[in-house]
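Coming up: chain A.
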Amino acid sequence: MSAAAGTAMHRSAPNVYFFATCVIDMFAPDAGIDAIDVLERSGVTVHVPLRQTCCGQPAYTTGFPEEAAKVAAAQLDLFPEPWPIVVPSGSCCGMLKHHWPKLFANDPLRLAKAEGIAARTIEFTDYLLNVADLNLAHARRSPLRVALHTACSARREMGTLECGRALLQRLPGVELVVQAHEFECCGFGGTFSVKHPEISAAMTSDKLDAIRATGCDAMVSADCGCLLSLNLMLEKRREPQRGRHIASLIRERLDASAGEGAGR
Partner candidate 1 sequence: MHAEAPIKLADFHANARAALNDPKLRDSFSGAMDFLIERRARQFPDPAAFEQLRRVGEAVRQHALARLPELLVQLEERLTALGVQVHWAETAADANAIFLDLARRHDAQLMVKGKSMVSEEIELNHAMAAQGIDCVETDMGEYILQLDGDRPSHIIMPAIHKTKRDVAEIFHEHIDGAPLTDDVNELIAIGRRALRDKFASARIGVSGVNFMVAETGSLVLVENEGNGRLCTSVPDVHIAITGIEKVIEKLEHVAPLFALLTRSATGQAITTYLNVLTGPRRPGEKDGPREMHLILLDNGRTQAYREQRFRATLQCIRCGACMNHCPVYTRIGGLSYGTTYPGPIGAIISPHLQSLHETRDLPTASSLCGACGEVCPVGIPIPDLLMRLREAGRHSVAQSATPPQQALRGQGEVRQWAEALAWKAWRLLYSHPVLYRLLVWFAARLNWLTPPWQGGWTLARAPLRPAPQSFRDRLAQRRQQRR
Partner candidate 2 sequence: MNVSGSASQRARSAIFARLHEARREPAGVGVPEVDAALAPLVAEPAGESRRQRFIRHARSWQAEVIETTPLDWPVQLLALLRARGVRQLFAGPGSPIAATLQATVPADQLRWFDRELAALKPELFAADAGITTTLSGIAASGSLLLQPGVEEPRTLSLVPPLHIALLHEQALHDSLLAAIRHYGWAQAMPSNLLTITGPSKTADIQRLLVYGAHGPRELVILLVQNGDADAR
């Protein structure tokens, strides 16, 4: 731990871009603000280009890649500095990292830009763990059983499950509980949840049941699409629990420890 902290100090206040995603912008602003807060506590200067909109994934996966390409094309010049681009939502991150270059296969100029972006794009938990090496040893220590849900594409394309788990393990007092069928999709799947609502609902419902069966105190994820779907089903079921972005949990534990520290 101390060696890692040492290397972090050698860096001169690194800069990152923050690609908030449209879901966070409109539906889950807390997650975005908390993610920025946590990034800043790791010693990073966060830049949020205001002309950003959406990664284009909904159109892309529904069969309208030409529309997605136009949306992506409008954002290719938002990240001019060679800084990492941190994305606080797994599947959107995968869109920038793995699919933007595919959108411009026949457009060398844009392809080069998209590839440049893809190479610098990094998922939020991956960045916190493997780049910022965030030290959480001083966070609040009260016991908390936490279930983690990871977006399928992010887990498969970028191995984010391990990052999320490792971060939770760094939080003192947090016990990771693993739900049955952890690797199974939560049923969101973008427009899938609208085109095949019954099937999607059955999947989401099973996921919620599996998470509840763990007896966890909190459920977190680093994908706001999945969270939106899970939370709105909880709301429809009139159940009080809500899943949160992993950044919100980390921030809360850090804030509380600051309070504890002052009291001591």
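Per the selection procedure, all candidates are chains of the complex that A comes from, given by their letters.
Heads up, the rule we're going with is that a contact is a pair of C-beta atoms (placed from the backbone, for glycine too) under 8 Å apart; a residue touches a chain by one contact, two chains touch by 3 or more; residues count from 1.
Since the model is a prediction, treat every value here as computed from it, not as a measurement.
Asker: Since the rest of 1 or 2 are in the complex but keep clear of chain A, which one touches it?
Answerer: 1
Asker: Help me check something: in the complex, which residues belonging to chain A touch candidate 1?
Answerer: Per the touch definition, chain A meets candidate 1 at residues 20, 22, 24-29, 32-33, 36, 48, 50-54, 56, 58-65, 67-68, 70-71, 73-74, 152-153, 156-157, 183-185, 187-205, 228-229, 232-233, 235-236.
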